[in-house]
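Here the complex is missing one protein chain, while the rest keep their positions.
Chains: A, B and C, in written order; residue numbering restarts at 1 for each.
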């Protein structure tokens, strides 16, 4: 799900650097995968890794090269049909639930496709592309970063379907720190008219703006994320069996799907394990809970006598939190216990641990207008039935996190690195 | 879907009057129905008329009589199972999609059940019931008024399934006035901090409060509803065939369901007819369009280059609109063309014509807290995946309309009297 | 499911008698029903009683009156659309799963429709109708008898959905005889070439012929039906939990549907009850088990180390069993314990107790040819995915039972009065 930029201020050389780095990151992500790993689609909501690697390339070919390089020779004419995602304006496309049928072209061919397109884009940028092209390339890079995270969450989902629980990365567990998280503290914030939304400095997707005033009431926000240990208490207290804790649609989902724990948890001889990108690993009680749906996050908050923050509250707080150092490595791939983060007392784990469900339905900001044309077929069309998540996860590329970023998923989605932080009225 | 009152100020005699009137209104609504009409369930979202008549009675029996009348003898013990709706706290209940299987008790027995309960409630009120009981009876009356409207929309849906298109009421068409609506005018409103939500004077459901401040931007609002004639233009312009006008989920629904016109419209020899409570009738181009979903309302607004109002905008305007005289008759059962309403130039058709879709997802107001106990199992649990509608329809009982009222339905619901009014940023 | 006659030998007065009796029987069956009872459709496989009463009448109107009475005035033009069942050649029809939406016309109107058509048919017969008309009327009568049984099984299914378990007939239980059935005995039959199928003497449906030779091997047949008591042993022995007893499709059904007992059984305080046309009643261990599917009958036979008989074996034995006296009353509505039937040692309970599943898929006899025209749209089109049942049940009209009769249902059907008798190779 790409989105229109709100601004374009980067000079062309910086864009070329960005392009090279982002494109290389995707290749690195694809390297541990076999041809089969990269081909299979584990559910309609997920896409094959090969598709992510090709679709992001298709974006540059279709949006940047085709209109701007007169003698550009497409790598393969059939790829426009195969790797278009949902752009109704760009013609027919392969049906989403059948993306996993495309065993050919194989992964090596997709890497060759990437090189073909990369060379053409780099040549174009070297010629000193104008502002319009730079903007599109920058958009394409951020679009690709979105797919980098999806590639990881989709591979995790695929590997979780395999009874062998294969590891995407080095299967050795990270050293687990303290087995218990610091006690949570609630920090107070005053109400009033605040400004949220992107201000146009640097890249942002269309739905992050316009920056605008909004009114918030005094509230308190937890200084850290809800942990696995706390989630076990919720489970032990019958949290998944008490309909009064749940939204009506959430309870119906519980009954239909038989949910009784976070998505990737399984019990082995009385101990909780969870599927991770490093294979099945024991659940760390001090680490943030993840792979929970909005329904579960909301029920947990009700059980705890609190609520989820609104996205305005979250962003208001986040604007004053330092991001630096939090996620130097774009691939740590596991949320870290809070005690490893900045010192207690401050608001911690805001960026790069887990996507935090907010209580805010994904809706347009005041005066939001989708842009015209193919690149405008974006976030606006998803503003129905989804909730906003904030903060970025351990699978989010480092340069892709910012306080105004609005991620969104339906309330039953669980395969993302999604967790929660509690709030309450002051 | 009943909901907790925000206040209780009415004296007991007034409550007794309200009770008698509301209970009698339901009986009147049931009278044109045969036993079979009142028994069949036409879809899982609808309920049989008999069920509406019994469930509202069950509410008084369970919430008012059982706890407060020591020697109360239930009319029939099995009715608690049969006519509970969704109150998880009040025990097991008959599955919703099987409500139409209950051919016995018959309609006459349900009327007898109503008389049995009415007599007991009236006796209780005559004794001078205290505030708590008055509050519950008032809540029960408003709850019943909600079901009165649902009874009508559900019967309309049932009769629309019958190829004979039977009429619930006198099948003669109402006289149609001018065949064209007045040109629409957009009236400007200033932005700023406004107050919305119920202030506790008189009855309201829990989700209508608390009254609170909110910030709105300057905007313009259409002075009348979108008409059938305008909808025909949308259809003729390919509105149902252009994916760029639609939310992603809306377009998926179009493809799955084959929608290409409002819910009850059908074409006969090139002319549009619509199913109504008076049978199939020609579509009146000057009357407000109705039985359209949120998806359709949103697509229409996009096509028209405008947007739906937020519920705050709507309520801010509605607070200064006169309601009097608009719906003296609680059963006119057909939205009226705008030229029959108050003079052009003012904002018209705000109350009692059609439920107006807003762009606002149904979400809790700041500091909203559901009440404890069985009567608290209400609106809060539906705050997910639904959009707010405002204003009340031609099927809404007269005393049940107020500016703060928040109705809500999923974005694909079409069987209510739902239409729209356009807005735009100023 | 009507079917073409193989012969027509009855003189017209006899046909008129048959017509009057059959038509009156249907009215009697409809009398205990309320308008609502007669309107609701409890599942797609069942039809409303009103529909059965109207459809059988539509058959006479469309097949007999319309082509043969020049000045015949249809009772209501819309009924051709409403009450056609599946005859593709007779035009559009109301979709089967929506038969329960037709609350109007009401039951009284359907009775009036019946009288209108009866008068016209009787007048036609009095004029001395020729052979073709007599044949069609006779066919219509047998068609109607099929629907009489379906009316009863469908009402039973509807009433079983009602938690109140209403009784169609006098709810007092029949006196239960001995609590144990006689021990079953297996009677030997020689193999060889035998003749089966209808020989053209008297009425039969098309699929009952042609009479033809077939080769059977020596076998033994149980002298009575499997009882409820034996079924309880099967259940107690884990019959519903051992996949090795089941056909693959049967086991899949078990897992999907959660079957663990006959269709209408429920446990109350440790005792088995079953829903009947006289309401919920204790299960009689000596009575034949009924409302079991082919899957269950086959699994039971495997568990018992035996098999179901083929239809040729069954018919070969049945041809020499007396039918007289077995079912003088066409509506006893409950299968009787075997000890009440003819003396032990003989083959008992062949006619009018329960439909007996055979191991034979419903397939055409050698040289079978469907007849041309609308009345030919019959049994032939169902010769796929169904198994043959023989013998007739306690709900089958008396004159509708004969040794050559081939009933058929899919292997998961349970709402008919279907049971079984065991066989084994000699």
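Keep in mind that, in the parts below, a contact is a pair of C-beta atoms (placed from the backbone, for glycine too) under 8 Å apart; a residue touches a chain by one contact, two chains touch by 3 or more.
The structure displayed is predicted, hence computed values, not measured ones.
Novice: For the chain that is not shown, enumerate the shown chains it touches in the whole assembly.
Specialist: Even though it is not drawn, that chain still touches A, C.
Novice: Per the definition of touch given earlier, which of A:12, A:26 or A:39 contacts the omitted chain?
Specialist: Here the residue in touch with the unshown chain is A:39.
Novice: Applying the definition given at the start, please give the residues of chain A touching the unseen chain.
Specialist: 34-40, 42, 78, 81-82, 94, 98, 100-107, 158-159, 161-164, 166
Novice: If you put the missing chain back, which residues of chain C would it touch?
Specialist: Its contact residues with the unshown chain are 86, 88-89, 193, 212-215, 217, 243-244, 246-251, 294-295, 298, 359-361, 363-364, 366-367, 377, 381-385, 411, 425.
Quick note on the criterion: only the chains that are shown with their structure count from here on.
Novice: Hey, how far is the Cα centre of chain B from the one of chain C, in Å?
Specialist: About 47 Å separates the centre of chain B from that of chain C.
Novice: Report the inter-centroid distance (CA atoms only) between chain A and chain C in whole Å.
Specialist: Computed value for the inter-centroid distance: 60 Å.
Novice: CA centre of chain A versus CA centre of chain B: separation in Å?
Specialist: Once rounded, the distance between the two centres reads 38 Å.
Novice: Quick check on chain B: which residues sit in contact with 2+ other chains?
Specialist: none
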